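In this view, the complex is presented without one of its protein chains, the others remaining in place.
Then we have subunit A:
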Amino acid sequence: MKKAKASLAVLLSTSLLFGCAQEKEGTKPADDNAKEASASKLDDVSSEYREYAIGEIEEFVDATEEFTTAVSAGDIEKAKELYAPARMHYERAEPIAEVFGDLDPKIDAREGDVKDEEWGGYHRIEMGLWEENTTKGYEKYADQLMSDVNLLRAKVETVEVTPDLLITGAVDLLNEVSTSKVTGEEDRYSHTDLYDFVANVEGAEKIYELLNPALKEKDAKLAAEIQQRFDDVYGLLEKHKEGNGYISYTDLKESEVKELSQAIDALAEPLSQIGIVTEES
């Protein structure tokens, strides 16, 4: 969960970013055509991203259904197995998922993020599964989680994705990795932080891929550098794969945590320049 940083970006209408092109129709200088073209290209990217994010949320609904069913049925082992992969869909689409400041904490709050009596969602159940090794008493949390996730699916339709959201979203995803996943604070009972880590990186990469054609036009060197750094991060994550998933956070050596953290910094720094796509060429 990202604390109360409700994405203002989404609320900004596209007309703020591309306002000048639209307002000057009467006396349009020649190169305004170029601006409009570039703006509409970014708008296309935004709608493509919207599709991607909604796709992830849909899969998140399905995966949450399976997970909560297992919890309600008292199938601890299955619930444990489903927990981390289910969350990945949410983590990939986080820039959109967390827009709903009321739902995000219900789904993804960690212990201490909200008042104890309000605490539910994935991490609450995670505590039951791994700390107490039970599902007993957690059925109500499973029910509530399912209904919150369904509500998220419904609400997500209303999100307007702007280029701003994309530009900040990519780096925000990596900031999430830097501040909670790489520190092992996200999944503190299951230690499945690497799943969330990977999903955040994948979510950021998706945005990069969508903006890449525009980015290449502006700064091909920067585009190549970002790709290289994504490859570096995936290269490191590859070492920590186990079966279909990833090793426990607790099995990472201190030096490996540092290595991952620094690789994220090395990626996020050039990625933070991605706003260059909003400049006129």
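Basically, a residue touches a chain if its C-beta (ideal position, glycine included) is under 8 Å from a C-beta of that chain, and two chains touch if they have at least 3 such contacts; residues count from 1.
Definition applied: contacts and distances are computed from a predicted model.
Colleague: Have a look at "Deferrochelatase", "ABC transporter substrate-binding protein", "Nitrogenase component 1" or "Electron transport complex subunit RsxB" and point out the UniProt protein name belonging to the hidden chain.
Modeller: When "Deferrochelatase", "ABC transporter substrate-binding protein", "Nitrogenase component 1" or "Electron transport complex subunit RsxB" are compared with UniProt, the left-out chain turns out to be "Deferrochelatase".
Colleague: Pick from A:144, A:212 or A:272: which residue touches the chain that isn't shown?
Modeller: For the chain that is not drawn, the touching residue is A:272.
Colleague: Tell me which stretches of subunit A touch the chain missing from the display.
Modeller: 16-21, 35, 38-39, 163-164, 167, 225, 229, 262, 265-267, 269-270, 272-273, 275-276, 278-280
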